[in-house]
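Okay, handing you the structure first.
Only one protein chain is missing from this complex, and each of the others stays in its spot.
As written, the chain order gives the labels A and B, with residue 1 at the start of each chain.
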Amino acid sequence: MREVLRLGFVLLVVCAIGGAVLAFVDGITSDRIAAQAAIRLQKALEDVLPGAAEFQDAEELLQEVKAEASKEGRPGLTVIDKMYLGYFQDECTGLVFTCSPPGYGGPIETVVGVSLKGEISGVSVIRHAETPGLGSNITNPEFQMRFIGISKGTEVKVREDGGQIDAITGATISSRAIADAVNGALLMFEIVYDKEAPGNEL
Amino acid sequence: MSFKSEFNKGIINENPAFRMLLGMCPTLAISLAISNGIGMGLAATFVLVGSNVIISALRKVTPGRIRIPIFIVVIATFVTTVDLIMAAFLPDLHEVLGIFIPLIVVNCIIFARAEAFASQRGIIDSLADGLGMGIGWTLALCGLSAIRELLGTGTLLAIPDFGFAGIRIFSQGLAAVMAILPPGGFITLGLLIGLLNLITNRRKTKRQQV
Partner (left out) sequence: MESGKLIVSSSPHQFTAISTPIIMSDVLFALMPACFAGVWFFGLRALGMIAACVGSAVVTEALLQKLCGKPITVSDYSAAVTGLLLALVVPPDLPIWVGVFGSVFSISIAKFTFGGLGHNIFNPALIGRAFLLASWPVFMTKWRWPIQEAPWMPGFDAVTTATPLVLMKHFNVKVPYNMLFFGKVAGTIGETSAIAILLGAAYLMYRGHIGIRIPFSFIGTVVVITALFGQDPLFHVLTGGLLLGAFFMATDYVTSPVTPKGKVAYGIGCGVLVALIRLYGGYPEGVCYAILIMNAATALIERYTLPRKFGEVKKLA
């Protein structure tokens, strides 16, 4: 019994010291880490919706639209994870969606911006696990540019599927995933836009 | 054994990746680019040196029956420290190494050195051992990464997260993509281990003949 208590006590002391060290490190790094994450998000959103300065998470609106869409059995919105309203001087300039369409090596975290006119203003890839050298070319700005300017009501498809976008050579599946994200974003934009009547402040 | 010889053995003779086959999972998984190899290797070296020193310092007061949980707590503390500091001050590198940093906890190199060396030897020896093993592993990672990066992408020293595309040796279209896929990792590692064994065996026979 004494032995067990002694071992327990030693372990307790070691754990307590370890815990204290971690608490101290966490104390000096947590603010910086949170700030880094916020900067990263802000930058990703600004990249795809040029001109907007502030972004507001529109989680409630997104859930509402998603619930209605699933009631009506409309597909295509499942790729959307989050929706942000972009503002410049208190005026809404567009919507930004974060999506995770299924790629070749798992979901591809994509950010898609749609301007108020209903045109794709930017596409960027945040995180992916596509084949290096092939599918990983989806991070290439030259490829992402191919989607810019496509407006709502158009169905985006890669050329292999009879569409208008040139897929990356040897990486049709990855290219198709980005097209899925863009389609989801355009569809979502249309629904949100119609819902909040034109001219209405989003 | 002197500091120097404890340090030296980790570089070639007891190299963790090529000789002891320790830490195979991170070795194969991250050796895609030299920059990855350096980042992962240095992070592991820091943890290895720290945990070796602490475990060696505590060896007299560590009861044998609970030494394993104590090793784990010490190693986990160091790893979490590295993880948090990297996330705060080197966010780009942290993004690349991502999941591999927390996984240093279960990297068997660190655990093997704690159990087989640091828990039985003095602080200075343990420091030398940790430093040697860590740098040996880093060099192994860099060697493996250099071959895989060159064959698989045609570049060297690319650091995509800092926007540096690397030195292009030949065009991307000519590169054998398999080198940076998992099978390429296994094959390259196997060939490197074979080559190293061949060289050491040749040397040994030569020495015996002399």
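The rule is simple: a residue touches a chain if its C-beta (ideal position, glycine included) is under 8 Å from a C-beta of that chain, and two chains touch if they have at least 3 such contacts.
Note that the coordinates shown come from a computational prediction; the quantities given were computed from them, not determined experimentally.
Touch with the chain that is not drawn comes from one residue among B:Ile72, B:Ile123 or B:Val177, which is B:Val177. One of A:Arg127, A:Arg159 or A:Lys195 touches the chain omitted from the figure, and that residue is A:Arg159. Not every partner is drawn; the one left out touches subunit A at residues 104, 134, 159-161, 169-170, 173.
What subunit B contributes to its contact with the hidden chain is residues 173, 176-179, 181, 183-184, 187, 190.
Rule of thumb we're sticking to: only the chains that are shown with their structure count from here on.
The distance from the centre of subunit A to the centre of subunit B, each centre being the mean of the chain's C-alpha atoms, comes to 34 Å. The touching residues of subunit B, counted against subunit A in their complex, run 32, 58, 61-63, 65-66, 69-70, 73-74, 76-77, 80-81, 84-85, 87-89, 91, 152-153, 172, 175, 177, 180-181.
Across the complex, subunit B is touched by residues 6-7, 10-11, 14-15, 18, 21-22, 25-26, 28-30, 32-33, 36, 40, 131-134 of subunit A.
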